[in-house]
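Note that one protein chain is taken out, while the other chains of the complex remain in position.
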Amino acid sequence: MSTTEDPRAVAKDASQERQKRMIADHFSRLARSEERGEKCVYTFVPGNLTELLLAFDVAPVLPEINALQSGMRGLSKDYIALAEKEGHSEDVCTYVKCDIGMLRSGNIGPTGERLPDPDLLLLSYTGCFTFLKWFELLKQEYDCPVTMLHVPYQADGRITDEMRKYVVDQLRDKIIPALEQMTGKAYDEDRLRELLARSARAEDDLVAVLESAKHKPSPIDAYFGGVYYIGPIFTAFRGTQEAVDYYRVLREEVEERIRLGKGPIIPSGELEQEKYRLVVEGPPNWTNFRQFWEMFTDEGAVVVASTYTKVGGVYDDGFRHDPERPLESLAEYCLGCYTNLNLPSRVEKLANYVRDYEADGFLINSVKSCNSFSAGQLMMLREVETRTGVPGGFIESDLVDPRYFSAANIKNRLESYFQMIEQKRARGVTR
Amino acid sequence: MSEHDKLAIGIDVGSASIKVALIRDTQADVELLVGRSERTRRREATDVVASLVETLLSEAGLTREDLAYVATTGEGEIVDFRTGHFYGMTTHARGARFLDSEADACVDIGALHTRAILMDERAKVLGYRMTSQCASGSGQFLENISRYLGVTMAEIGPISLQADEPERCSSICAVLAETDVINMVSRGISTANILKGIHLSMAGRYVKLLKAAGATRVVLVTGGLAADVGLMAAMRETLAEADDPLEVRSHEHSVLAGAIGAAIWGAFRARKMERLGISLAPGALSEART
Amino acid sequence: MMRYAVGIDLGSTTTKAVILDADSEEPFVLGRGITNSRSNYDVACAVALGDALVDARFGMIAAALERAGVDAEARRVALDELTLRFREQQYRRQLAELDRVVRELATEAGDELRQTELAAVDELMTSLLNQVDALFTKDAQRKSDFFRDIAGSQYMHKAEALTRGGGCASRDDGPRFDTLVGLYDKAILAVENTDTSGTDFEDCILDAVVGPQRSLPALGAAVSEVIATRLEKLANVGTGYGRARLPFADTQIRSEILCHGLGAFTMFPGTRTVLDIGGQDTKAIQVDDSGIVTSFQMNDRCAAGCGRYLGYIADEMNLGLHELGPLANQAKRRVRVNSTCTVFAGAELRERLSLGEKREDILAGLHRGITLRAMSLLARSGGVKNEFTFTGGVANNEAAVKALRQLISESYGEVTMNISPSSIYTGALGAAIFATRSLKQEVPAA
Partner (left out) sequence: MSTLTELDLATTSITTLVSDCEELIRDTSMPSVRTWKERTGGIAIGFMPTYIPRELLHAQGVLPVGIMGAGDIEIIRGDAYYQSYICHIPRSTVELGLNGSLDCLDGMVFPAICDVIRNLSGMWKMMFADKLVHYLDLPQDFSAEIGGTFYRHDLELLSQKLVDAGARPLEAEALRASIRAYNENSRAVRALYDLRRREPWRVPTAELYVALRAGLVLPVESHTALLERFSALVQAQTDRVPVDQARVILTGSFCEQPPLGLIKTLERSGCYIVDDDFVQVSRWFRGDISETGDPLDALVGAFLNDAPACPTRYIDDGEKGRELVDRVGACGAEGVLFCAPSFCDPALLDQPMDTAAVTRAGIPWTAFKYSEDTGQFQVIREQAGTFADSIKLWSGT
């Protein structure tokens, strides 16, 4: 989602430098939170309640982000090994194991500093069952209160009043009191409104950035690059002025690239020629992130839309945090995150992306860890193919377990896939 | 031989080879009289067992009537003249303790399966871990690779020890290994480095298995691959790299551990049955045990 | 002079070459060649190409005979005989080399070898030599097409017989099976990785023609004519598992998927779905009405369900690959084999055999299992459209074909199912077509 450290030099522009600084600052703030008497909450990315936490001056720690950072920094392998040694199964989500392993190794965060212990475990159970188990596991480790927000699944493809009420009731009667009790502060709805208003501003800019990929050539890569863009908004910054500023700068940069007719920034500089436009479903692999990205850029492939950039929350259909309806809009945000959508909605979203972004292909990276994403992807592949007529591709890897990243295998499939699109195009079959 | 002595034979029917051990239990001590391992190699396992047992007995100058107990383990249920059957981990634990009284764990690495076993001083199994239904990293896997490299089983270890830059390989399929090896050779990687790389990846698995089973001090490697000095070295290196004090040992009779353990338990049961006044007709005990 | 374009499919198990007439509009196959893959990729390519050129020359000999007015039946008889003698010559040369290397290795090993083992080596190699005549009689059944396999299985067989009674006990002084096997494994590597393709044809054909030309003198003239004809390579394209390491430029490499799709489409233009089961992967491919791939699926990295699985099982049963299918088709019932792992299946097979199950029934179950796995890939790739082509080496296996036919019709109704006797060359054919196209600049070299 965002990284503070990439061992190899990567081309960056100003916004990226800024983003990097923000994230690094966040981690060092966290590291010093205990001495500064600040409280922190462990919680998850999908449907995160950042504004609510900030309204209580509480900093979020996101275990998934720690895990992916560990993956990028080459530490996940040992962390996972440690967890498996303790009896965790090979079969389960590697984020969890990576987190447990990191905890056992001193809970050192991506900046090399120790992360604070949680004052509260805020289990936002949205779009993934594993979250329940993850916090049950953490609860064994920490002597702190835990509170849970159960976000119902959009099983029938829509948010009903009862669902919204269920979430709002939990926010009001469980989550807010838990935060009040932990911080000793009273819930201040006006403060929440201010934060939400700033969120909406940043969200507008983020959406403009992601949608800029509709241009040809696309000025951004909406998957690999997108990971950097969504960093601040899905982690600890939504609702802050920093986020507003970052997204404004980012948007300006991207608009400038459009004016200059430039392609996206890639690790080795700039993409010269956009040969393939792709829509990608599923999270990326973190252990070999750059290598993985280069398998695309080497072939001139740009990702113009991805679902992964919607894991924290989906803004496509116009959702924005709304200061007028603070708790309701938080509830809708939680209910709307990508893995909380049912499969037919996910298929429809992907098919729309293919059409709206004029993609040449549709690719799934199926990660072993995540049943929430992966169970059903083969059917999605077929459905999207039939609905859009563009060729689908399927590759398999994992989030942070390098054992499941087979470079040769993925390259082989990608190569065949790109050649297939190429051949189709040579015959004028695709646009 | 004193009349209190008990002679017992242990038969370990493995997927690749059959191991037989003949022991004398003097109540105070156990003595390994003679033991052998032979590859089945497309023969009927029961035929190989029969001929091995006869060879052993004749070498020891004994007959079947002298035996107090015929104990089987592994797939030994196919042996119809057995007195009783013991499960593999029970026997390996016992055999390992016999071969090395300091071992508190053993890892049995055979042709298809690997199991790490933690035991106490009475050879009681305290914990264990086994590999799954995939033969990658098994003895068979190593065998396939070495055959392709033109290396015999006995040479594998010594050659692997000469490696200078081992080619790490991820867990690969026992069947497809050959292709991967072809690929490595075509990239100019030396036989020693290929073998060592494979040894290291196998060692990684086994060490993981051992740690998961709870081993902390001394582990005896049992089963066929204990004879592979390269694998032993790789296991030691893997542990050293992780600063792990676990000590890995092997024994010249490691491959016989299961058979020895079975024989010892057999003698133990024979004594116990005698005390209880149960007569030991062949095959009877397996029923009595359940 | 003859100008050709070649496609090379360097597979995990076998390396195939197909050469096309570079001057023909429609794809015209001049020759096909195959060898087992090995660690020296250049040699593998050269041998496969050499084999294809031999095939092409045999075609030219046939054409020369026709021009000389020899009637069809006489031509067939003469060519069959010539081919057999030619293969025999090749085999003898390789065997002589093997013999030399084995003995050399045995000498090098010196004291490590027991006296009995030295004697055994001698006996082994003599026995191999003595079996050559029988291998190349008209109706002989060979277990495989490759020297490695034929010589290997004879060697192992004999080695087992020689070491039987002795067992493996270290106290004995009889010959050790492992030692003997080790010698073979080492020697075959050396023999295989030496490129002999350059000199092969001329030497072998001149020796081979001696006999057959007695009954058909025109043959000698035809052979001389063909030896004198120059063959010129204009283009090559490589594909297959090892394509990245082929000694070709990037632009001359195509993915296997595209090649199999195009190859199958070229052989059977009505094809819309292709199933390729090779040595270590299975691919389900959909193509459109111009042979362009529209979607594909591949299996993961596990040998279960691919050709090597069958090879493994054949070994386990002491059978040749060629014998598996026919035997399985004699089954009266199917024994379900539970293990998904190839190696465990081998163990399970032994167990079942010892429980009295019949070999053919177990084999039938195994073939069914493989086909089931392929069916799921097919379904993943989009199912079977109206015309279906089965390619890859396993399409040579009649039991696999039978099981597939049955399952396809159960799941997709009656669809045309094409199987070509040269299905194993499909990928190479696709590559060769890409090569001829590159000559015509028809398709951008992507």
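As written, the chain order gives the labels A, B and C, with residue 1 at the start of each chain.
Throughout what follows, contacts are C-beta pairs under 8 Å (C-beta built on N, C-alpha and C of every residue); 3 or more make two chains touch, one makes a residue touch a chain.
These numbers were taken from a predicted model, which means no experiment stands behind them.
For the chain that does not appear, the touching partners among the shown chains are A, B, C. Contact with the chain not shown here comes from a single listed residue; of B:62, B:125 or B:242, that residue is B:125. Note that of A:150, A:262, A:290 or A:411, the residue touching the chain absent from this view is A:150. Shown as candidates are A:64, A:242 or A:396; the residue that touches the absent chain is A:396. When you scan A:28, A:268 or A:342 for touch with the missing chain, the hit is A:342. In the full complex, subunit A contacts the hidden chain through residues 86-89, 91-93, 96, 123, 125, 128-130, 132-134, 136-137, 139-140, 146, 148, 150, 152-153, 155-156, 162-163, 165-166, 169-170, 173-174, 342-347, 366, 368, 371-372, 374-379, 383, 396.
As for the chain not pictured, it touches subunit B at residues 75, 86-90, 113, 122, 124-126, 128, 130, 132-133, 290.
Take subunit C: the residues that touch the chain left off the picture are 300, 336, 338-339, 344, 348, 372-373, 375-380, 407, 410-411.
Simple rule for what comes next: only the chains that are shown with their structure count from here on.
Here the chain at the heart of the shown protein, by mean C-alpha position, is C. Subunit A and subunit C have Cα centroids lying 49 Å from one another. Centre-to-centre separation of subunit B and subunit C, using mean CA positions: 38 Å. Of all residues in subunit C, those that touch two or more other chains are 301. Residues of subunit A in contact with two or more other chains: 406.
Interface residues of subunit B, counted against subunit A in their complex, comprise 170-171, 208, 211-212.
Put simply, subunit B touches subunit C in their complex at residues 15, 36-39, 41-42, 44-46, 55, 75, 78, 112, 133-135, 138, 140-141, 147-155, 172-176, 179, 181-183, 185-187. Residues 254-258, 288, 290, 292-298, 300-301, 380, 382, 443-444, 446 of subunit C are the ones touching subunit A in the complex.
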